[in-house]
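So that we are looking at the same thing, I have put the structure below in structure tokens.
Only one protein chain is missing; all other protein chains are in place.
Our next item is chain A:
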């Protein structure tokens, strides 16, 4: 009995159920062994020259300064905090960059399909130029040829006394907080929720009764009235407008955009937007022609067709490639070191060369980029799911 069954059953190395699992296990082992090998090799190398692997240096005093920063930082702070400043700088340029690149990309992408010859050609020329030249070169051009070529600060370009441009940066009016800003914020949030509720109710009525109920008017007026109440309660404006002025070698007030940050941001936006434009164009073209024709047959105007029929369908095609452009933008921001904007890599390199801790610093940089990318992907995937067709 026993003998019989063993002779008919397949040996495990020829079993189709076992082989794939076995191969995966072997692959995993190889990957782990290779990883351990390289890591222990690096450790041995470090031991040879008298270095120890560890992250204790993060708690030590940095002793260097960072120019452009979101939070307070001085040379007395630790390397760890310096990293945080760098990370925040990366997030700052990536966040603003993604928003601006998306707006510009959509405008250009739609313009490329315009019936107007001039608009279409300008959009095409823009895309071809920015998509086909290296980003680093563009950053250099913006930095040297544009931002550094602005006049010196004493001769700043002055726009209505509100904006100043010089080769040490652009300065724009900026908002400051007042003691009652918080109350205003709460009032505003309540207003938004309230207006949303009102909007829903009015829309429902409109659908039920068939009469025009002006949902937009009602929703917006509920925000406005709440803000007027807030004004009477606090008797103070929500934010303080800080108008910049030139003071000696620098600007006072307002918000200064340094040449490094400016060049990097503009370059990232222009470069990424050219790719986004192509994605948007592809997405729009992928919407079946019949949809537009059907909408036309119903008597809708072109802008309305674009807004209500084409874009909602195109967006489903656009989002996945758009996500990878966002990830590219985040990663490309690491080129900032070339124009003296201290983001994650810039700060990392400084720390690396002050402490000599290459493996530790590089692994931190990799981990941070990885988490940023995964987080962005996650958000975009949620958005993607939300915008997918709900099949009934």
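In this section, a contact is a pair of C-beta atoms (placed from the backbone, for glycine too) under 8 Å apart; a residue touches a chain by one contact, two chains touch by 3 or more; residues count from 1.
The rule is short, and it goes like this: contacts and distances are computed from a predicted model.
**Q** Between "Poly(3-hydroxyalkanoate) polymerase subunit PhaC", "Amino acid ABC transporter substrate-binding protein", "Type III-B CRISPR module-associated protein Cmr3" or "2-oxoglutarate oxidoreductase subunit KorB", choose the name on the UniProt record of the chain that's been left out.
**A** Its record in UniProt gives the absent chain the protein name "Amino acid ABC transporter substrate-binding protein".
**Q** Looking at the whole complex, which of A:24, A:41 or A:225 touches the chain that is not displayed?
**A** Of all options in A:24, A:41 or A:225, contact with the hidden chain holds for A:41.
**Q** Spell out, residue by residue, where the missing chain touches chain A.
**A** Residues touching the hidden chain, for chain A, are 13-14, 19, 26, 29-30, 33-34, 36-37, 40-41, 44-51, 63-67, 74-76, 144, 147-149, 152-153, 167-168, 248-250, 258-260, 337-340, 342, 346, 349-350, 352-356, 358.
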